[in-house]
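Here the structure comes first, spelled out in structure tokens, and everything after it is commentary.
Of the protein chains in this complex, one is absent; all others appear in place.
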Amino acid sequence: MDTNTHDRQGGGGGGSFLARLGGIDRRWIFLAMGLSIAIPILLKLRFPEVPGPMARATFDAIESIPEGSRVLLAFDYDPASAGELQPMANAMVHHCAARGHKIVFMALWPLGKQMADATIDDVLLEFHPNYAYGTDYVQLGYKAGNEAVVKLMATNLPQQYSTDAAGAALSSLPLVAGVQDLAAFQLIASISAGYPGAKEWVQYANSAAPEAFTLVSGSTGVQVSQLLPYYPAQMEGLLVAVKGAAEYEMLVTAKYPSADKPELLAERLGQGRVRMGPQLVAHLLMIGLIILGNVAMIAGRSRGGAR
Amino acid sequence: MLQRTVPIAILSLSGLILMLAYFSPMTTSWGETVLEWFNILAAVAFVLGAGNLLAVNLEKISSRRPGWAYAGITLVSFFLMLGFGLLKVGAVPNPEHPDLHFAGSYDTAASPFGWTYEYVFSPLTATMFAMLAFYVASAAFRAFRAKNTESILLLGTAFVILLAQTAAGMFLTGWIPEDSMFAFLRLDWMKVAITEHIQTAGMRAITIGIALGVVATSLRLILGIDKSYLSRS
Partner (left out) sequence: MNGTGNGTGNGTGNGARTNHRFLWISLAVLGASLSVFGTAMAAQASGGDAAQATVALSKSIGVWCAALLTIGILTFLYKDNPFYKVCESILIGVSAAYWMVNGFWTTLVPNLFGKLAPGLVREVAIPSLPVSETPGLDMALAFVPLLLGLMLLWRLAPKGGWISVWPLAFIIGTTAGIRLVASIEADLLAQASATIRPLVVMKPATPAGADGAAAVGAAAVAATVGALDFWGTVGAITGVVGVLSVLTYFFFSLEHKGAVGKSARLGVWFLMITFGSAFGLTVMGRITLLAQRLEFLFKDWLGLG
């Protein structure tokens, strides 16, 4: 049966306009949603953001570890979630590099390695060209196994990663030569879209060595509910959806601006704030749709009761 | 015995080794070996998935079922991508070993595999998920009805979060001073209270419940009480 025909028949012929509204063709709703996002993008709507407590906690967690620490960034997402998570990744990499932290990149998702490579090119090497591969940053890449990868890294990292993503032996890379397990890192950050991701880092890494490192995470709005119980006892910082990304971007760019490429930094570390523009209109549309649906239901009931 | 006893023994042994690995340093290395094997099998599972895809689509083409042309497109795109990747077609040579073809990098944007990832796979995946925005709007219009106390609580909370997440929260209640006695009426205050206390409490209880379920199910499997996986044979 054609759903759209069913939609048109849902309200019945005649009767009040509001009651018939309940049976509107859903393609009108799709159009309204599309326009509510497209128009703010074209008009470049921007709104001020006030950093919330979780974004501040994430920022403070990275600030609190000594400069030049060894940090592990896990890119546990794919292009489907890049809209929310790439701004977090960009800001986190710039933040770590601005603090002089040595960064080890890895991925629990197959496509995460590509996301990490893009971040290295667009942010790390763009704004911190002094970063040298092998001494300041290393790309370990992706390994199959989901939580088993984290579990094995927690006790024997070289057995999980015998080489980096390009095939170089870990012993030839000063940053990771001699690293035996996750306790060698002062900070672990998981930018996570689902399974495997931040939850697995809490369960298998943080539980194995709770005092050894600080764990922070950036998460999609869909997954963040599952991570809230871990904050702040097991996870010291948690960025929530694109709003968390926008707030974190503000904190990072305010403290660590780029002297020679300010506009480029504003563009690369401003995507979260750009994507908050359509959120206002779309959220108001959602509220309006819910109210309209309930009004249509009440109108339909009272029409049925009057008969 | 081969179809029941041996698999049960394999399951119990692997599970017990990994449990013991947590508690005894002497058994940690056994656990690491088992995990390494697990990771290899996870990679083999991708090959299995690809093989299954081939079987299903080839069957569709050979029996000329409706939509068989699309199965052909699936197979063509599969083999092209597979060829680009496995054979490292157009791979960027490894600077330290430029003479070794298979030491090169196949996933940079300069190679066909990387190009296909960047301009075919990535936009398709992202757009598929982007469609959910339309469906969530349609579902909210059709399904969210304030019929009783519980649904009113759900909708009210959703409204608070939807407003507080955006600039609307600041416009509506940002004028209330943060240190006044009415600060709890600010939408951002409400959002923090809901997410950090109420939602956290609810999700914490759900997490505890799930953990108890995982423990129970894992024990049933390791002790051989639950044998449902054997029904596949």
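All chains are identified by letter, namely A and B, in their written order; residue positions are counted from 1 within each chain.
In the analysis below, a residue touches a chain if its C-beta (ideal position, glycine included) is under 8 Å from a C-beta of that chain, and two chains touch if they have at least 3 such contacts.
Since this is a predicted model, take the numbers as computed values, not measurements.
Enquirer: Which residue numbers on chain A touch the omitted chain?
Expert: Missing-chain contacts on chain A: residues 1-4, 27, 30, 33-34, 37-38, 41-42, 44, 80-84, 110-111, 113, 141-145, 147-148, 151, 158, 162-163, 165, 167-172, 202-204, 206-207, 220-222, 224-225, 229-230, 233-234, 240-243, 274-275, 278-279, 282-283, 286.
Definition applied: only the chains that are shown with their structure count from here on.
Enquirer: Spell out the residues on chain A that touch chain B in their complex, using ranges where they run on.
Expert: So the residues of chain A in touch with chain B come to 24, 26, 29-30, 32-34, 37, 47-48, 50, 52-53, 78-83, 111, 113-114, 117, 143-146, 148-149, 151-152, 155-156, 159-160, 166-168, 225-226, 228-229, 231, 240-241, 243, 276, 279-280, 282-287, 289-290, 292-294, 297.
Enquirer: Where on chain B is chain A touching in the complex?
Expert: 28-29, 31-32, 35-36, 38-40, 42-43, 45-46, 94, 96, 103, 105, 107-108, 114, 117, 121-123, 125-126, 128-130, 133-134, 136-138, 140-142, 144-146, 155, 158-159, 162-163, 165-168, 170, 188, 192, 195-196, 199-200, 203-204, 207
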